[in-house]
Every structure is written in C-alpha cells, then in structure tokens.
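To start, I am sharing the structure in question, which I have written as structure tokens.
Here the complex is missing one protein chain, while the rest keep their positions.
This part shows chain A:
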Amino acid sequence: MGDYPSSRSENATASDSGVIGRHTRGAGTGVSPSSHDEPPFGGGGGALPKKARFGMEAGFKGLSVAAGAMVLVIIVAIAIFLISKAVPAIRADNENFLTFNQWFPNETEPRFGIAVLAFGTLLTSIIALLVAVPIALGIALFLSHYAPRRLATPLGFVIDLLAAVPSVVFGLWGRDVFMEPVREFSTWLNKYFSWIPIFGGDGPFGRSVLLGSLVLAIMVLPIVTSLSREVFRQTPGMNEEAALALGATKWEMIRTAVLPYGKPGVIAAVMLGLGRALGETIALAMTLGIVFNISFNIIENGGNSIAANIANAFGEANETGRGALIASGLVLFAITLVVNMAARAIIYRRREFRDSAA
C-alpha cells in the first residue's frame, strides 16, 4: 500500500492513467506500465494524488534493477578480484607466465608457466568434442526426426538426466570402471597403430588424455544434444515437406532442409559444449595423469588441464602458489568468456533474425 495512503478510488485513478498511456502502444502483449512518470491525462485537478517519489513502486523497481545489474557486477567483480590476486604472483614469477612449461610456484624462487596447461586443456576439449559432436548430432536427429514420440520423450528425459549427474561421479566412474577398458583399448591401439605418433610410446597406458577426453565427451554430450534437438525441431515444416515432395529420401530431406536451417544453432551448441569442456575440473582431475610436458601422445599416462591443475595443486599451495593458480584461472575465465560470448552472439543474432522474419 505504501505510496497510496489515501482512498481507494484515487488510487485507481492514478494507475488508470498509466494503463491508458501504455495501451496505445502495445495492448494485449502483456507489456506493463513501467513508466509512471508520464503526466496523467486531462489534468483532473485535485483528485489525482501526488506521485510519491520514494514509494513502493520506485523502491521495488529499484530493487529489481539492482538485482539485474548484479549479474554484470559479478562478472566484472570476478575479473577484478582474479586480476588483483593474479598480478602479484605473475610479478613474482621468474619465467614467462605464458610460455614456460613447468609449475613450481611454491618455491622461494617461483617458476611457473601456463603453456602445458593451456595445451592440455585445448587438447582434451578438442578430442572430447570430436567424439561427442557426431554422436550428439545423431541423437538429436533421432529424437527430432526418427524416433516415434513414445520413444523420443523418455529418451530425451534420459539425456537430460545425464546432464544432471555430478561431474565428480563421472570422474569416479572414469577412474574406477572406465579406465580398464580404455587401457586395453590403448594397448591394442599401441600394438597395431604405434606408427601413428599419437598412438605411440611404450606405456604405461590408461590414465591418459584419451580417458579424460572420453569421460569429458560423455559429459558434453547432453548439452550439445539438447540444444541441437531444439534447433532441429524448429525447422519449418514447409521446408521439410517441400523436400519430401520433390522426392527426397528422409536423409536427403535432413541434409537439404534440416541441417542448413539448424547450422547456426549447431555451431552455437558445439561452442557451448566447448565452454563446458574447457572448464570441467573434477572429472579431469581424477582421470588425467597430471604430467607437465607437451605431448601429442594421447594413450600414454599423462595429460593435464588448467582446471584440473587448480584442483590438484590447491592443497599444497602457499600464497604465491594460490596466486599462480588464480592467474591460471583468470586465463581460463577469459577463454571461456570469449567462447561463451561468441556462442551466445550466434544464438542472439539468429533469434532476432527469426523474429523479424516471422
């Protein structure tokens, strides 16, 4: 009641004017009279109450604006505080932070660099996406175009549940269960394909980039699947029917009508998956070999990533060590921010395009 202490009829008059002013713009679309500062119609003399400057309306609006701005504040604050802790550590670093490939930040003469970690992060994420994206697109097409409705709904539900399983559980599963098959597979690959450098080496195998990437692929799968499924579902029925009417088989219809239409959405989905893969921590901390060297060999014990290194090295880090980890986190934050912004920009452009076309 706050700002309208007078009688109820006056109250009604005041708000009425706001509604009229707004109705002329967009009736029925649910837009609200957010601007009460428009002058009321007709003047009306003394019957209209004075608009309270600091009433409930202004207060509530202020609160909600503040809550909305909070998101921007948090993102800026993340950058500021990470930088504030990272800069002293990078100053103390005796090597080049970007190119040095060892991690000894806790010693009296700290030497650390992010080269290995950044390389490992990219390598695991890219392999994970190479495995996950074709499968995810297959499932998305199955759910949107092949499966009968009775099967598509529960299967989509199961895929969503896959997204809800915590990453630590995938890490535990990858380490205790999945490692054995991957080790056998690696040994097999090494036996017959060791002439390819990425499958070379003489072991031991198992806790490798391959294991980490495959676990990561399983975790990225639901994100790419659910977004692509939505995009594929939105293909205009006219396009599909036109393709079928021209005699296209189902696959030709998908290739000529569904895939081109969904392409921007699929790219965005892949980039969101990439963002998730880059930032994944615990599952990789439990499955990678945590070794500091740059190697393309994906089946030997080894591999590392920025996030996994933070989780592993945090326990014994001193102040410079923490700063160094925060600095690596800052790099990760910057990379994921760019990837996510690019993905969202693609989705946004597409949405506006669709709205204007409709």
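Things to note:
Quick note on the criterion: a contact is a pair of C-beta atoms (placed from the backbone, for glycine too) under 8 Å apart; a residue touches a chain by one contact, two chains touch by 3 or more; residues count from 1.
The rule we apply is simple: contacts and distances are computed from a predicted model.
Missing from the rendering is one chain, named in UniProt as "Phosphate transport system permease protein PstA" (options: "Oxidoreductase", "Phenol hydroxylase", "Phosphate transport system permease protein PstA" or "Multidrug ABC transporter ATP-binding protein").
Checked against the full complex, the candidates A:Pro134, A:Pro197, A:Pro236 or A:Pro260 give a single residue touching the omitted chain, namely A:Pro134.
Touching the missing chain, out of A:Ala92, A:Ala115, A:Leu172 or A:Ile294, is residue A:Leu172. The omitted chain makes contact with chain A at the following residues, 3-4, 8, 11-16, 18-19, 23, 27-34, 36, 56-57, 59-61, 63-72, 74-75, 77-78, 81-82, 84-85, 134-139, 141-142, 146, 155, 157-162, 164-173, 175-178, 185, 188, 192, 218, 221, 225, 249-252, 254, 272, 275-276, 278-282, 285-286, 307, 310-311, 314, 322, 325-326, 329, 332-333, 336-337, 339-341, 343-344, 347-348.
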